[in-house]
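Please find one structure pasted underneath; my questions will follow.
Note that one protein chain of the assembly has been removed; the remaining protein chains are unaltered in position.
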């Protein structure tokens, strides 16, 4: 990558070292812990699915049954039940939904259980490998047909069947990525609902069946259009790893997944979050799923000019956390956003600096660029112009994943025509200025280059201070997003579990091995 | 001016030389001729005004009365009548409107007539100088308050009183320049209507009273807003010099005025046009009025990519014709336009090249940049985005006069809110990317620089071919805009007049003297 | 089938509107805008944006939902041409077969209208959007009189060249000037007892077949028309006339 900004390699290196030092103690903590949702995710990978008459999902039933035994992991009890009952996975799921308590069955021979578990791991591996194979084959077959950056739109009607209609229309209009936005507050549910759903607010429940319905619909468009359509959901909240598991099984291609988003913006306990995050990312990595980190969220409340360094700092941390979970750079959709006040003189230059800086510091990552939202108003005409500028900067700086701004951002979740207008605008702007990036150079002492250097410098300083304090205390003291999250507060702490000496999780072991992660 | 394109000074010089050679024989012809409208314009400068009961303007009445005598100029008869009747100018106008035939009065003592004429020239000079003084004083007092480029919008309701409302609103919203578009086909009228008018199609009649009404309304805004508002009209068609005269008297600040527009696009005879044009431009020059040339018109029918060189060639010719009429570069609003197909890959780069090229070749001229019109459709959303791109290029290349695109270009003459949205968009885009021009450099071998060099080269070749053929034959053969206009056809030829040995026009003489033009 | 606008759910009736009111911006203006939008038949009206345009004018962006729908099954479009549109070759063949001579077509942009791009698109050799113009048709003899042709001059010319069809283009529509111009042509033809002598077609951005027929033309051609459409219409119409006479 040719550098237009002349950033100091030494400072970039310094920031990476700091990030590594900051993340290390967190990973040490993570290594010793599991959580209810990590266990449920493991069960899901093994095939646990379905729900009882009250809608409680089978993985939750099993983990609830294992209360007090969780230091061993829940899987062993599920596998044991499989062996004991001689049922298939589906059969056992039905029994559990019908009332069977797997924890009440006496544990059988360890070797037999391990052997049985291996077959489950193999089945999982085969399914996910097939998914990857399918995706890779389609991407290869339809190479060069996606836009660059990938055009990403959301659907959010609350009803999976309406979503499907909208998604298919968007894909036909040129979208490369469809994200099904989750219903308000699903992130705070400590279970994943079961089956197709038609009732959500500002979004649609993430369920495995919803994933399947959408994947199937998009796959039809893929071949019709000769373009692979990526499907995205939200791998965050109290069920982060379970969603990763569902995504791996149903061939999602991207997942919103941030190392600290849940802590800061959803008040989820930090220990819980870090533990869940690692396991999620391992699954994502294995399934070839691109994560999209959530740096844009820093800017929805803070000022994008002043707090630009928090975005870069978070990118470095997300990168480090991702490496630690086995994700290669090409699966790191590190986030940032075009969120400066549109009335700011020169604002475009600062946005350009930020986007170009991210591009040069993370050359291999398919950066995820988020559109203006905070300064969008009911003025749909100005909104469209803001989105045009955003599209321009994205193309000019070679972003990887481009979430399209909606001219009705301040009004409603997108209408079908809003999405069309966004796609049309992006295609228009990006096509007409195609090639501009190769044409221009920035002056070394200009506003843009100077700004980028300044943000990098502030980032190093910020990371240095975090390094001094330690990440968890720094979060507790409000160093991120001005939000204080004490380590022992926040949702989901009671779902955290120290691993016991007999902790059993061959899926985790398999993933670590496949991802070349040390134990 | 720093060069970003690295254009060859030698080729630019070559083009200028060719233009000078091409224009020279035309000016030789012009020197020997006058026309009915040049005579009427002269009368207007002297004070002739008003209309008879049928609405025939006094200047037309006088010139009609002088049929057969026109080689002497019409002014002498008007002055003679003033002396004979002892009337004031206003008094004489009334008499003429009432039926007095000035040509029927025996000519009095030449010296007395000349003396009388001198007083008229002095009155004219005093009025126009006061206008210039007023304008300069306001521009000085409110320095730095106009936008750069000047934001130019049109009003076109057909009714001067509605126009006034719209113009005042636009000025308050930030417009720097208000152009009152003329009614369809006024350019083909061989007289200028009299008084305020309320009936026009797609525009409003240019009349002296309409000029006055609008000037007065805008002057009020000037002091309220602390920003000088420039008023523009159309100095073209069969009454070109008369409109120049009216504009000089009523303190217009800009005039659409092109050396060949009328010939090519209105089928006005070429001899007539060149004669009228020279006199118009002398008046404009003396009155400090910026002309806006009409190169955009080449692109409304021809392709902007293929025929880019016709724009540059016309700019060189317009420049040369303007110098020949005493206009300094700072009053040359040489025209060009953003008219490439928006679906063209790289189109933005080519537009950028064209605009930057014009900027570098004519560093002192306040280039007049015209918006997308041809590819505007009823899709107002895409239209807004096209206009945003246009605004971007204009600011980036330092244009001088920026005619705002309307999102409803393909639908109707602008609604009040369309104009507001255009102003708002331009202010937004230009403010946010302010300073970008100083930040970037173009690669010397890139698409942009290469394109500019190519267009310049094609222009030189084109001018060479015109030089070989001669301008008038070239026009006759269809070398411009693919339109053939034989020299002896076209409207208004019968209004052309060879000057006689006694041709009397002290206004022309005064202007030539003031503008340092050779006889 | 009754259809309604669609926002993100079938029959939600969602529509976006923008307009200006001749009152100052402010709470009262916004409430006026809201009530106005409701009066158009919208519920759930949101005035999502308002801005002053000047002291006495303000602009609004509104969203609302309407129960108004229309019966899609009752919609009939009457285009000048039916399903079958001749290619250039088919058109020429039809002329050869039915007339054994070239058909003569005269076209112009009438009144003060100088927007020739549209009529050129239809008539000139080169055509438009990869559709050749009438001039290229072997079966047609064409005269494009260009811009700003007075209606009576156009008729005189059509008589002179013994035209079969007259084509007029009207692009400027402000204050319905196109209606006046088009009506005048028909009235002049009628006054001179020539209406039946020619197939008379109108075209332009804002001209539909429906409007043109209402004004007394044989057909009208709007946005997106090409030479083959009007060629097809003229030929079929002349065949029909020949057969009935």
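A few remarks follow.
Chains here go by letter, A, B and C, matching the order in which they are written, and residues are numbered from 1 within each.
Assume contacts are C-beta pairs under 8 Å (C-beta built on N, C-alpha and C of every residue); 3 or more make two chains touch, one makes a residue touch a chain.
Because the structure is a prediction, the values reported are computed rather than measured.
Every shown chain touched by the omitted chain in the complete complex is listed here: A, B, C.
Touch with the chain that is not drawn comes from one residue among C:28, C:153, C:192 or C:242, which is C:28. Contact with the undisplayed chain is limited, among B:411, B:466 or B:481, to B:411. Set against the missing chain, the residues A:191, A:420, A:442 or A:510 yield one that touches it, A:420.
Panel shows chain C; residues 3-7, 10, 14-23, 27-28, 30-32, 35-36, 39-41, 46, 57, 66, 68-70, 72, 75-77, 79, 206 of it touch the chain omitted from the view.
The chain not displayed touches chain B at residues 157, 159, 162, 166, 377-381, 408, 410-416.
Not every partner is drawn; the one left out touches chain A at residues 158, 165, 168-169, 172-173, 184-185, 188, 201-202, 265-267, 300-301, 410, 412-413, 415-417, 420.
Going forward, only the chains that are shown with their structure count from here on.
Put simply, the chain farthest from chain C by mean CA position is A.
Measuring from the averaged C-alpha position of chain A to that of chain C gives a distance of 52 Å. With centres taken as mean Cα positions, chain B sits 59 Å from chain A.
The set of chain C residues that touch two or more partner chains comprises 51.
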